[in-house]
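Right, one structure below, let's go through it.
Shown here: the complex without one of its protein chains, the others still in place.
For reference, chains read A and B in written order, and residue numbers begin at 1 within each chain.
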Amino acid sequence: MSDHRVPFSRRKFLASTALGAAAAAGSLAMPSILRAQGAGVKVGILHPVSGALSYSGQQSRLGATMAVEEINAAGGIKGLGKIDVVLGDAQSTSEGGTAEVEKMNSAGVACIVGGYASNICLATTQAAARYDLPYIVDVGVTDAIVTRGLKNTFRFGPGFGVIAKTALANLVAINDKAGKPAKTVMIVHEDSAFGSGLAKLLNTQLPAQGFQVLETIPHPTPTRDFNNVVLKIKAAAPDIVIPADYYNEYVLLARTMQQQKVRPKAAIYSVLGGAASSYKFVKEFPEAAQYIMDCNHWFDPRNPKAQALKKKVEAKGQFFTYEVYLNYCCVGLLADALERANSTDRAKITEALASSTWSGHIMPYGPTKFVNGQNQGAAPANTQVQGHDIQVILPEAFASAKPVYPLPKA
Amino acid sequence: MRAYLPIAVVVAALAAVPLVVHSNVALNFLVVALLIALAGQGWNILGGYGGQYSFGHAAFFGTGAYVTAVLQVRYGVNAWVGFIAGIAAAAAVGAFIGALVFRARLRGSYFALVTLAFAEVLRIVASVAPITGAGVGTLIKLDLRAGALQFDSRAVFYWVILALVAVSLVIAQLLERSRFGAWLIAVRENEDAARALGVDATMVKLGAMTLSAAITGAAGCFYAQYFLFVDAGIAYGTWISIQALLTPIVGGAGTVFGPLLGALVVKAFGEGAKVIAGDAPGLDLIAYGAALILVIAFARRGVMGAIADVRKWLMRRPASSSSPAREAIHG
Partner (left out) sequence: MLSPVILIPAILNGLLTGAVYALIALGLTLIYGVLHIINFAHGALLSAAMFAAFFAFHQFGLDPYVAAFLLAPAFFAFGYALQRLVIGPASHGDDRNMLLVTLGIAIVVENALLYAFRADTRTIDVPYAFQTIDFGVAFLAVPRVIGFAAAFAVALLLWVIMNLTDAGKAIRAVAKEKLGAELVGIDVAHIYAMTFGLGTACVAVAACLLIPTYYVNPNVGDAFVLVAFTIVVLGGMGSVPGALIGGLIVGVVESLSGLFLGESLGQIGIFLIFIAVLLVRPNGLFGAKA
C-alpha cells in the first residue's frame, strides 16, 4: 500500500489547489513545489477520470501532471512563474466536460489541455471557443475536431485521416518489401466513432492498393464474446486481420483467436489497436500478443528523454501508455507557447500556439506546425510485438527493429 | 387561477437568476438541472401520476435529440422546426410503444423492463443506422444565431429551457385539475377498480405516455441544441432513463414541483459531493447512490413529501395555543 500513498497524496493536493483556484484568488497555503514565483499561470487539465473512460483519463492526467511538475521543478515558465494546475473531471461525458470548461474559464485558466475522447473533445473545444480560450487536444482522433474552424483548438497528435493513410502506406510498404505475400484483408472494428470511421476509410482505400477486403465486422463495446467473429475469420481465412477496437475487446479478440488456433497467414495488423501497443497486454498475454503489428500513437524510442520518462512512469507502478506521453508532450507544447507569448493573455497564447515550431517533444514527429489547428508534424508509428517488448518498425528514422513479416510458421 | 400562482412565482424567481448571477458556471449548472427537471417532468406524468414506472425514457429523450439534430444536419431544416418535429417524433414513439405495451396489459416490473428494452433497441439501431451518423454521431454546426436556436449567451439558453420547464409545470398542474388527470390517478391507485367504474384505462395510460414522451422528448431536443452533439450513448443511454426517474422520485413523484425540486437537489448534491470528495473518482457517485437509498428510507414521498410533513407538523404543534401561523392558514 505504501507505494500507493505517494501518488494519492499528490493527487489530493493538486485537487486542493484546483479548488482553491476555483474558489477565489485567495492565497491558500500550497505546498512549495507549486507555489508560483511570479503571478503564475493557471492551466486547466481536463480528462475523464471517472466513468467508463476513467483508466485512460487517469493515465492522461498522470502524463500532464508529471510534465507540470518537471516544468515547475525547473523554475516554471520563464517570465511568468510556475504553472498552477486546475484539474477537471469530464466524468466520461460531453456535458461533464462542458461543465468543467465553464469552471476552468471562471477560475481564469490561460489554456486547457486534454479531453481524451473524441466526443468529449468536440464538446469541450466548442465550449472553450466561446471564451476564446486556447485548447490543446491530447488524443481525440476524430478529424471533425479540427475541421470546424475553431480558432482556439489545437491538436498535437495525428487524426484519423493521417493515421489511416499512414497505416495503409506502411502496410503496402511492408507487404511489398516481403514480396507481396498478402492479398486479402478482414477488418474487425468497434462500432463507435473511432472504429467505424476507420473502417470506412480503409474500405475505400485498401482496394486501390490491390488488397481485397473480404469482410468488415463491426461490433459494439462491450462485446461479450468473440467466438463468432473468430469463426468468420477462420472461414474466410484472410491473409491479414485488421482490428480496430478498444482495449478490452482487443484483448478478448486476440485471446479468442489464440484459443481457436486461428492465425492469419501474413499478419495481425491493427490500426489504433487498443491493446496491440500496450505494455500491459504484452506483459499479461505474451503469446497472444506476439508479432502483432499496430499503427498507433507511439513515442520515439531513440529519444533519451522518452526513455527517462518511461522509467519514471514505470517506477510509479504505471504502464507507459500513449495517454501518458501525449499529454506530457501537450503540456510541453503549451509551456513553450506560454514562454514565447510571455503573457497569460488568451489571444497571445493562441497566437503563440498557432506559430509554434516546438521540437522538444518525445514523439516520432517533426517540429510542430499548426495548420487549421492540426499539427502537421504529427504522425503515428508502426510497432510490432517482438519477444516481450514492443519495437518501432516504421518510420525507419525512428525504428528500433525490423518487421517480422509475414508471420513465421507456427 | 390561484393554483397557478406558485408556478408563476417560482418561474419568475428562476427567470431573475441571470440578472443577479453572471457566473456561467452557475448558469450551466442550472441549465443542466432544468434539462433534467424537464426530462423528469415527462417521467412524472406517466410514473408519478399514472403509476407506470418507465425505465426507458431515454427512448423519448433520444428521439427528440436525434430528430432535431438529423433534420438540421442532413436535411437543412430550420432548428426551430426541427425542435418541434423532435417533440412530435418523441410523442409518436411514446404513442407507438404505449399502444403495444398497454394493449398487452403490461404493468409493474414488466412495464419497467419492456420500456428499458425499447430504449436499448433504439440505442442499438442508432449506433448502426447511417442516418444517425451511426457510431460517429451527429454534430450540429456551431451557428450562434437565434434563427438557428443557438445563443451566444448562456442566459438566453437558460431562459429557453426555463420556458420549457414552465410549460411542463403548467401541463402538470392542468393535468392535476382535469378529469383526465383524475382518471390517471384512479388507474394508478387501482387499475381494476378504475376499469370497473368505466374508465378506459388503456386509453388513459396511452394518453399519459404520449404526453410524457413529448415532454421528455423536448428535453432531448434542447440537449441537442445546447451541446450540439448527439450519439447513441448520449441519446438513448441508460443515464438519461435513470436521471428522468430519479429526479421526480427524489423531489416527490406525482407532484407538480417534484421533478424541478428533485433535479435541483440531485444536481446540487452531486456537485457538493464532488467538492467534498475532491477528485477521487467515484466517491461523489457513492454519496449519490447512498442519498437515493436514504431518501427512500426516510423521506418516502420525496422532498415535496418531507416539506408537506414538516408543514403538517408545524400546523399541528401549536394546536393548543392559538398561533398566528395557524390563523394565517385558516384565514
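Throughout what follows, a residue touches a chain if its C-beta (ideal position, glycine included) is under 8 Å from a C-beta of that chain, and two chains touch if they have at least 3 such contacts.
Computed from a prediction, not measured in an experiment: that's the story for all the values here.
Colleague: Under the definition given at the start, what are the shown partners of the omitted chain?
Modeller: It touches the following shown chains in the full complex: A, B.
Colleague: From the list A:135, A:160, A:194 or A:247, pick the residue that touches the absent chain.
Modeller: Only one of A:135, A:160, A:194 or A:247 touches the chain omitted from view, namely A:247.
Colleague: Based on the whole complex, identify which of B:29, B:49, B:83 or B:118 touches the chain you can't see.
Modeller: Selected residue, touching the omitted chain: B:118.
Colleague: Quick one: say which of B:104, B:146 or B:276 touches the chain that got left out.
Modeller: B:104
Colleague: Where does subunit A touch the missing chain, residue by residue?
Modeller: Residues of subunit A in contact with the hidden chain: 50-55, 58, 191, 217-220, 222-225, 227-229, 231-232, 235, 247-248, 251-252, 255, 258-261, 284-285, 287.
Colleague: Residue-wise, where is subunit B in contact with the chain that is not depicted?
Modeller: The missing chain touches subunit B at positions 53, 100-101, 104-106, 108-110, 112-114, 116-118, 120-121, 124-125, 127-128, 242, 245, 249, 280-283, 285-286, 288-294, 296-297, 300.
Just so we're on the same page, only the chains that are shown with their structure count from here on.
Colleague: Roughly how many whole angstrom separate the Cα centroids of subunit A and subunit B?
Modeller: Those two chain centres are 37 Å apart.
Colleague: State the interface residues of subunit B toward subunit A in the complex, per the touch definition above.
Modeller: Result: residues 23-25, 28-29, 32, 124, 127-128, 134-137, 139, 141-142, 152, 227-229, 231, 233-234, 239, 274-275, 278-282, 284-285 of subunit B touch subunit A.
Colleague: Which residues of subunit A touch subunit B in their complex?
Modeller: 11-12, 14-16, 18-19, 49-51, 54, 58, 87, 89, 93-95, 98-99, 102-103, 105-106, 119, 122-123, 126, 129-130, 142, 144, 148, 150, 190-197, 218, 220
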